[in-house]
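Note that one protein chain is taken out, while the other chains of the complex remain in position.
Lettered A, B and C in written order, each chain numbered from 1.
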Amino acid sequence: MVPAQWYLMLSAAIFCIGLFGILTRRNALLFLMSVELMLNAANVNFIAFSLQWGNVTGQTFALFTMALAAAEVAIGIGIILVLYRNFRDTDVTKATTMRW
Amino acid sequence: MIIEALIAYTFVAALATFLAPDERAGQVAFLLSLVPVVGSLYMWGQYDATGNALLGGDLAFETTIEWLRVAGYTLSWHVGVDGISMPLIVLTTVLTTLSIVSAWTPITDRASQFYGLMLFMEANLLGVFTALDFFLWFVFWEAVLVPMYFLIGVWGGPRRKYAAIKFFVYTNVASLVMFIGFIALVFGLGDSVSSLSLPEIAQALRQEGTLGQFGALTPEALRAVAFAAMFFGFGVKVPIVPVHTWLPDAHVEAPTPVSVMLAGVLLKMGTYALLRFNFTMLPDVAQTYAVPIAAIAVISVIYGAFLAMAQQDLKRIVAYSSVSSMGYVILGLIAYTEYGVGGATFQMVAHGLISGLLFMTVGVIYNATHTRMVGDMSGLADRMPITSGILVAGAFGYMGLPLMAGFAAEFFIFVGSFESAVLPFAPVFTAAAMFGIVIVAGYFLFAMQRTLFGPFRLETDYEITSAPVHDTLPLAVLLLCIIALGVAPELFFGMITDAVTPILNAGGGF
Amino acid sequence: MAGAFDYTPAIVLLPFLSFLLALGVGRSMPKGGALAGIAATGGSLLLSVWAMLAVANGGTYNQTIYTWAAGTGNSFELTFGLLVDPLAAMMLVIVSLIAFLVHVFSLGYMNDEGETGLPRYYAGLGLFTASMLGFVVANNLLMAFMFFELVGLCSWLLIGFWFREEAPPSAAKKAFLVTRFGDYFFLVGVVAVFATFGTAAFAGEGSFPALAEAALAGEAATEINTFGFAPQTWFTVVGLLVLGGVVGKSAQFPLHTWLPDAMEGPTPVSALIHAATMVAAGVYLVARMYGFYALSPTALGIIAFVGGFTALFAATMGVVKREIKQVLAYSTISQYGYMMLALGAGGYIAATFHLMTHAFFKALLFLGAGSVIIAMHHNENMWDMGGLKERMPVTYWTFLAGSLALAGIFPFSGFWSKDEVLYEALAHGLGGTPLLLAAWAMGLLAVFFTGFYTFRMVFLTFHGEPRTDVARDPHGVGWNVKAPLTVLGVLAVVAGFVNMVPVAKLTGAHIEFLHDWLAHGLGGLTSEHYGELTGQFAGYETGYVGSELTTVLLSGALSLGLALAGAGLAYKLYNVPAPVEHTDRLGSVKTLLFNNYYQDEYQVWLADTAARNVARGADKFDQGVIDGVVNGISSVSLFSGSRVRRIQTGVVSNYAALLTLGLVALLLGIGLMGGWFL
Partner (left out) sequence: MTDGPDAGSNLLPGLAAVGLFLVMVLAFAGASFPAPQGFGGDANVTASIGYAMFDIGNLGDVGAEGFLAAFLIVAIVLDVAIDGAVFLAKREEGGSVVTALTDGGRDLLDRSREGPNAPRSERGRDAPRREGGDE
């Protein structure tokens, strides 16, 4: 079987891609997608360690993560909608009202 | 259960007042606040405690309900009353009601919120003076700050934001320091205590050998450090020189009824806590550092009095003289004699009433004249004879006129501290502090001469007439209380000394 | 006769009741509460006379009636109690009599003149009387102090009665402040007495004079804490502290400055203050605890010297004053100086005697001056008067009687008492205490000045030609003015006969009634006991010039001669149809005297300028340094906050980048520490 390190590296790669997206993009929708990537990186880890320890807890958690990701997207889209309505844009760098 | 009922009732009353319509809120709050007055007077009538609450005395109206256990310490709802807290409870309820009435004239904006906050503060103050579990006590202690912050910050004068924030930050930082000091002490006690109950901690601290090492601190050092931390923390509240500067700002900016509560009750929280924590739990440290503490007390008295003399604003005069009067309390506490500590406790009540009276009177004058500056007016006694008469009486009360509460308190303190066996050079310290009564007479007489007497002069475009009855009535009630306590100090002094004596009897810890 | 003493509290409470009535419902009472006051003081007078009769029959009363603060029993109690002995009984009668007469006189001076604020006035008078009576019957030092302070409050209220003007409130403030300064020492003294003896009772076995005496005699010094001093030294210190209050209230040098200013009050009030209440309180206090002072020769010496000096000092200032009440004010200071001299010289009876006669003739003089002031439409300047003799005969003759008594002319009351004061000082001075001789000399010299200023006043006011239109046609006065004057006039003439020591010595007749009166009473409070104490502890011996008789006669003749010389000089200078001011002949001394030796100036400077500068300095320090530090701390945090918040851009990406960088740094740190990277 594949050693756990490789799964971890895969997960890290996906996570960092997602993170890269968050750090460099300004469109809120792309943000949402990047967050999905990062969540799925976590899922990879869950699955990998589920196999590693012979226990389905990790897999169950991955399922939960997906469900929560759905919830997050639902809310996220709603927020983006409001963001757009308030700022006429989905550029996250424009919405800076709440600083200070 | 009456304590719980009283506190719960006051919280509910606060809520009800919040919901009352603005134009009726004053009357509603007044009527609601009469219940705690009656309740506290009933408690006074039924009072049957003996001894000190923290040192194993027999408490009145005590209840203990275990609440939860955190990290090996039991937190409980533990309340009770002894001879030190009983007078302060009566003071709190009476003063709250009177200051609510005195707010009828000046408070026109957001009235229901104002009165609601006043009652909310009263509930927390009652909690502070009855709670015997540190956690519970601390919750009440901190919760008092919240309504006070809003009361100053929303209804205050032009610089209210500065004053409110200064007050809040100052006292909150002080609470933090005090909290750290006390908790270090509790941790230092280790297994000797299993709860945050103040009596348990106090009795453990007064026993030999219970206090262990805490971090790098030896038991002796821990005692000293904790004492210093708590002294600072409570000293800010008192306030003592040099951590007093929040007080004049808060007083000047606060509306009259809030000043009354601030000077009348909130300052007493500091002295009450000093007595309960520093001077009851760590008497050995207090006695070791008697000279510096007495020096702080004397400096507070004299320096505060001179500061009051330099002021032109009547409210600032009273505010600084509060610093002066609170110095007497510290002097009485450090004396460790029956009359000293008892007189200090008595002074808490006496000063609460007298400074409340003076702030209220200044407020009534301000309602009529819209100025508090000594130089802006003269001959006010011509137009407002009753208010002026009461101001005169209050000022003489502050100067320590015999047969008024202030004299009784100050005399007890002086007698007590003069004969103190704990304080080296006690007569010298006492005599120095007593010179405050000359300075206080000086500035009050000067201020009264300029504002009340001489030919009438004040530039207004309306006629100044006598104050309305609901403004002067609270003044009269307070004046009567002051005279009653001055003629018959035994009303409170007996129970106070009864509760104070166990503090003086040194335990095995020294 | 216990019945009389059962009513003693009523002596105090009746005027207090009139105070409450006048304050509460005075507006709707006839005469603004005056009648209630007259009734109350009249009742007090009757009860006082009853009490005095009871004392005359050998009864005394020393009872605690109220526990003010009990404590828990581990410490001393603070109580109120009554002490009626010959001294107190005598003083009760004097105070209530004069208060009664002043109330009656006020009907003429205040009501008939249409003053406003009468309820306040009568309330003040009632409280004043009540406080003084309470002070007189106090059986311990604490109670005495409390009523002493109340007396001060009342003087403030009444001196500042005309509060709508500038001067009276200022004078009232000064009176209260100066006496408060003295009372500060008194209060320290009271506290010290409690701390030392654990009691402040005046009389009885456990009283503090008795305890002090026992301690000095080395008998059973039970728990007397003298704070590390020798008992004698400590008792002197305590005695001098209490004396501070006496010096303030009895207007002794250097705290006498308030008294001339206090003339701003209504004249009947001045009469009350000077004759029977406030100023008398100080001397009475020393007499009351004389058993304590008698133990300390230093304290006695200081009392005597201060008294003698004040007597002379004030008399010289009285010589140049223009207002009739100012002259009387300085004469009061001077006369109380005599009483202090007597007390310091061991002449307990002489002091009490002079206290009594002075009360009568000084009340008379003030009320007479009040009558003149009514007549002169409230002009007090003597240079505007003259020739009032024919126009107001009752006032003139009574005023003359009072003046003769004040000047100490035989056989008016003042002669007998002043003579005895000087005799005591001389006798004890010759007996080996030379300091007393110096005090005696000053007192003797003051007799001359007293005679001079008294008769200058009489001649300027009543003799010669009227110098103004008002004086030509003065305002008439009613019965309510004349009646008190007559009563006091008679008393001023005859009061001295109760104690004619020289006559007694000459004829051998037993007529020293006051000696007998004060010699009985409660044990430890008798004049005989005091005589023993001064002899034993202060070393007072009596010495004579030749024999006792020659000394008595010599002393009397000397003082009478000097008084007559002073009066004669006044007669020569001022009893002319149109007197002129002779003060210019004094040159620069005149300026000095007019300015009262610049005593006011330095005290005002101390109380006002100096204190205010200290206060201002403290305020600057407070605002600048202490609050500056506080604001400095807050501005540091505000400043750093305003810098740090700039990383709070509101841009999500930036936060995420910061988070990421933080995570990288954390991982690197932990990894390096944990050796993950090999």
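Basically, a residue touches a chain if its C-beta (ideal position, glycine included) is under 8 Å from a C-beta of that chain, and two chains touch if they have at least 3 such contacts.
Because the structure is a prediction, the values reported are computed rather than measured.
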Touching partners, among the displayed chains, of the absent chain: A, C
Hidden partner interface residues of chain C, rising order: 642, 653-654, 656-657, 660-661, 663-664, 667-668, 671, 676-678
Residues in chain A touching the chain absent from view: 1, 3-5, 8-9, 12-13, 15-17, 19-20, 23-27, 30, 51-57, 59-60, 63-64, 67-68, 70-72, 74-75, 77-79, 81-82, 84-91, 97, 100
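Note that only the chains that are shown with their structure count from here on.
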Arrangement of touching chains [line / ring / star / complete / other]: line
Where chain A and chain C are represented by their mean Cα positions, the distance between them in whole Å: 92
Distance between chain centroids, defined by C-alpha means - chain B, chain C (Å): 37
Whole-Å separation of chain centres (CA-atom averages), chain A against chain B: 56
Residue numbers on chain B that touch chain C, as the complex places them: 166, 169-170, 241-242, 244-246, 303, 306-311, 337-339, 342, 379, 381-382, 396, 399, 401-403, 407-408, 411-412, 414-415, 418-419, 427, 430-431, 434-435, 437-439, 441-443, 445-446, 448-449, 452-456, 488-490, 493-494, 497-498, 501
Sites on chain C touched by chain A in the complex: 645, 648-653, 656-657, 660
Touch list for chain A against partner chain C, complex: 19, 22-26, 31, 92-93, 95-100
